[in-house]
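Shown here: the complex without one of its protein chains, the others still in place.
Should a chain be cited, it is by its letter among A, B, C and D, assigned in written order, with residues numbered from 1 in that chain.
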Amino acid sequence: MAFVDDLGAALDKTPGGGIILTSLDAVMDWSRGKSLWMMPMGTACCAMELIAASFSRFDFDRHGSIPRPDPRHCDVMVVAGTITRKMAPAVQRLYDQMPDPKWVIAMGNCAVSGGIFYYDTYSVVRGVDEFLPVDVYIAGCPPRPESLQDAILRLREQVSTDSIAPGKSRALKSDLPAPGSPRKGEPSTPGGDAG
Amino acid sequence: MNINELREHLCSEYPDLCPLFSVEYGDGVLVVDASRLHDAASDLRDLGFDRLGMVTAVDTGDEFELVYRLQSREMHAGIFVKARVARDIASIASVTDLWPAANWQEREVYDLFGITFEGHPDLRRILLTDDWVGHPLRKDYQDDRIIRRPDYI
Amino acid sequence: MTLLWGFLWGVAAVATIAGGAILGVWWERKVSARIQMRYGPQQIGPFGSLQMIADVPKLLFKEDIVPALADKAIFKYAPLFVFGPVAVSMVVIPFTAGWAPLNTSVGVLFFLAVPSIEVIAILLSAWASHNTLSTLGGLRATAQMISYEVPRSLAVLAIVLLAGSLRPLDVVAAWRWWWMPLTFVAFVIYFVASIAEMNRGPFDIPEAESELVAGYFADYSGMRWASFMMAEYGAMIAASLFGAALFFGGGWPFGGALGVITLIVKAILIMTAIMWVKWTFPRLRQDQLMSFCWKALTPLALVQLVVVGVVLVWL
Amino acid sequence: MTEQTIVNIGPSHPSTHGVCRVVVTLDGEIVTHAEPIIGHLHRGIEKMAENRTYLQVVPLTDRLDYVGSMYANWAYCRAVERLAGIRVPERAEYIRVIVCELQRIASHMMGIGSTGADTGAFTAFMYAFAQRDHVVELFEALCGARLTYNYVRPGGVSMDLPEGWVEKCRAFTAQHPSAMLELDRLLFGNVIARARLKGVGVLSAEDAVAWGASGPTARGSGVDWDLRRDDPYSVYPRFDFQVPLGENGDSYDRARIRLWECVESCKIIDQALDQLEPGLVKAEGLPRLLAPRPGDAYDHIESARGSLGVYLVSDGTPRPYRMKVRSPAFCNLALLPLLAEGHTLSDLVVILGSLDPVFGEVDR
Partner (left out) sequence: MAVKREDIITPATVSDEYAPGAKGFLQKVSSLVTGLGITARISTEKPVTIRYPAEKWTVSPRWRGALHLRGVLGRDEIPLIRHASDIYNGVIEDLYKGERLPPCVGNCPANVDARGQGFLVAEDRIPEAYELVRDRNILPGVLGRICHHPCETACRRNFYDEPVAIRPLHRFAYEEFQKVAAERLKPLPITQKQSVAIVGSGPSGLSAAYDLMKAGYRVVMYEREERPGGALNTGVPAYRLPRDVLYSEIDGLVALGLELHCGIEVGKTKPLSALQREHDAVLLAVGLQESRILPIPGHDAEGVIGALEFLWAANHKGETGVRGKRVFVIGGGNVAVDVARCALRTGATEVRLASLESSEELPAHPWEIEEALDEGVIATCSVGPEEVLTEGGNVVGMRVRECLSVFDETGRFAPKFGEGLSDFACDVVVFSIGQAAKLDSLIAGTELLVSGRGQLVVDGTHFTTSAAGVFACGEVVTGPGSAIGSIATGHEAATSILRFLRGESLTEDRTPRPVPVYAKYAVADVSGVERSRRRSIMPMARAEDRAKDFRPVELGLTHQEAMIEAARCLRCQSEICVGCTFCARTCPDYAIQVERVDEPGGRCLTRYDLDLSKCAFCGLCAEQCPTNALTHTGQYELSFFHRDLLIFDKGEMLRSGEGTRATGRDGVMPPGCPVPPRREQ
């Protein structure tokens, strides 16, 4: 993304470039948001819903999102399904092959946290965010195709805050937990109930 | 063919296998000595068990119990063959030469239990990565990456 | 002067092809969607027609990846050579009676020959990617494109024979409606061979999604990849226009501006047919493709040629 | 002999139907050896089952064969029922048959569709998938999930059929066969598809048996073996249906058998709906924690991919001591090196597709 980065950085530094930068950002964010091509990284059950999502019934093409099998042509990697330790390097590699700017959607609980395969298993990566920067998490096992569509639309929200100038991205008006708040729901030992 | 006919058929053809035959949950079970497994399997194949359904193992603590599920198309019957091998010298004859189907299945057992099959043409790990340490389906498998699900019933 | 004129025409051709490709992609997405019981792009512009307007800036500003092991110079500039010939070939198309951007006496030959340069570019890009699948795709594309030149040329030859000229304008001028039934087989051969030339389904073997992922352009991203796509759609547009001109009499029965519109409508119909075929049929295998070319299409084209010759003699 | 190229396909590749990696040795375009490398989706379900109660394992079995979850549910439940001596009410058996035949249709639609996609006929995939969507909708109305049903439970099924479901199901089976006929013409009647599929990956009947192939893979080679008919379980003996067979054992036969099995499934569903009578759908009095007596049991059913078996060992506690899934896709996939040799790379993809592996089940 060298050219764009340079352009963004240059505009940012140039006096008066901010206006151009803002309008360019607006165009780019619109363009990127409306044309999120997916890299279907389907491994398990969620892959079926991922397929279904781009097929007749749910038709992702309507949103301008089409699945491309080649990582070089894609903007957003949809990790759909369980990622095992054997698979993770391949996923990482495919992610690296994607050109910037790129996003990751973790579709389904296996990709979010390991889901049903969180406990007792020796081979599952507990969440694809262990090695990829995930932008949108979709809960579900598997999520409905609408969930994925919803995620794409939400990703647009996020994309709309991006800037081509480094470090200029606006904060997303979202409900992130307050900094320093403890991570909820960590497993504790059972007990203390009279059930 | 029901289980009694199968027993009679087996006893008439191979009297030496007869005393090893028993019935559990409606299935015929043949418990053989690990050293005789290949011979017994060969006999059973000649008897008409042309399909090898499943090869698996059970970690019983101090031993591994190998379980072979055979299926016969003509007789419409299935049979289990079970053999026990000691844990420290977990090794048994491969039946790949009788049924090629055993190829991957024995590799899987090797992968997950660490039982070696003598005479297997290509005994490598199949499901796990080649550099995996340990055999996960053993009851004493230790792995730091496992988070135990709290015992909560 | 000629140089400047040519340059201007080149720019215009590139702009036309780019615009045409954008609309072509949209049209393809809509056509394929309807065939597949879907709607296709819907959200940007009427019927999603501006979808590609969103896609292009995005591709333009994508990271430009050059694989570490790639032959960098070739990798970077090969796409230009893919796109260039297609654009250049457009200049000989007789848009309406008596007017073509470049009126040359060997126009038909020019149209058949110039896009073939693309093969070299494809081979180069495939080779430069340093990727097994790309190389396989490039090799397949080369074999396929070179082979299908033969029946395609033979099919066009039938028309040339009838018209007695290689000048496209002359061909259009000489065109009579009864050529249509006479050269129908030639048109089918031209149609099929053109599809194969532009690597589209059912002959998309070089870029077979399910085998080679994306074939020779698997490692291209952003605008470089887009230029491959544009070349494909440009080739489709060019082939459709040229086919409409040669086999369906160009602007016939109209002349002037109306003739241009007629030609474009005819070309769109041919394009739609190309898409229809792509989204209906499975893909052939490499050896089947070659044997189809050499054992079916080429003899058939020869037969057609003979038939046309006989008709000419009989006349 | 020219220099051999080694091509690595996968693990994420559009036509490996999941996460299979195939290392192909090519001589030109001809495959001299294809080595499937599996285990990219090995999640250790068999190990996990050892720390789940018998009921909690059912959702795990859903994730085995995610294209045909009902089968894994059913096979597992049959093993549990055999182990614990549970008698299943008749209505539950009928419902199981109905949902599993619907599941067969859904699964085969995926199989046929991906055969289409592998050969480049993407539209056929869409048409097949549209049929699958109907089934998925039926399942959603039935149990509230589109893929991981968790519907068949030890002792019966989790819920009775909702109101109006039978009519919806009948409407589906009424239109499905003609849609199949159309798909047959579009895909299997097509000259290009035939050229791509016929004579590709020929599996002899002897090999099919010796390699433990089952389901459409074996039947494509003319091995007339269908557990529904030859080792009848549940209420299958009460239905009249035909088992489609192939002669050549090539990819065409394997793929087309699936299509005609769907038509036969519709027949079975219609008969089952006719014979369905009111009653319980779950064995009475089952406590939340099942603790079968120590022992082991195996049971198998004919899934969309072949004979799917579950082997359970109980030690008398509420959790299985060992669960083993005999996966038909695993056994069928083992045939790939045998079938692919001598064909081109394009054919390899078709052969892999015609075996219709689901990697959740292969790797478990």
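The definition used in the following text is that a residue touches a chain if its C-beta (ideal position, glycine included) is under 8 Å from a C-beta of that chain, and two chains touch if they have at least 3 such contacts.
Predicted model only: the values in this text are computed from it and were never measured.
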- Determine which of the presented chains are touched by the chain that is not presented, and list them. A, B, C, D
- Item | Which residue of D:12, D:115, D:158 or D:271 touches the chain not shown here | D:158
- Looking at D:23, D:276 or D:291, which residue reaches the missing chain? D:291
- Query: Mind pulling the chain B residues that touch the left-out chain?
  - Reply: 149-150, 152-153
- Task: Spell out the interface residues on chain C facing the chain that's missing from view.
- Result: 31, 33-35, 37-39, 42, 276-277, 279-281
- Chain not shown, touching residues in chain D: 52, 55-60, 62, 123, 127, 130, 133, 140-145, 148, 150, 158-159, 162, 174, 177-178, 180-182, 185-186, 188-192, 194, 220, 242, 244-248, 250, 252-253, 256-257, 259-260, 263-264, 284-289, 291, 317-318
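What we mean here is this: only the chains that are shown with their structure count from here on.
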- Message: When I count C-beta pairs in contact, which pair ends up with more: B-D or A-B?
- Response: B-D
- Per the C-alpha means, the centres of chain C and chain D lie apart by a whole-Å value of 43
- Query: chain B: which residues touch two or more other chains?
  - Reply: 128-129, 136, 148-149
- Message: Give the residues of chain A touching no fewer than two other chains, as numbers and ranges.
- Response: 55-56, 69, 86, 119-123
- Interface with chain A, chain D side, in the complex: residues 11-14, 18-19, 21, 39-45, 47-48, 50-52, 59-60, 62-63, 66-67, 110, 125-126, 129-130, 133, 136, 146-148, 359-360
- Mind pulling up the chain C residues that touch chain D in the complex? 32, 35-38, 132-133, 136, 201-202, 204-205, 208-211, 213, 279-288
- Spell out the part of chain A that touches chain C in their complex, as residue ranges. 1-4, 27-28, 30-32, 34-35, 55-56, 59, 61-64, 66, 68-70, 72-73, 75, 97, 99-101, 164
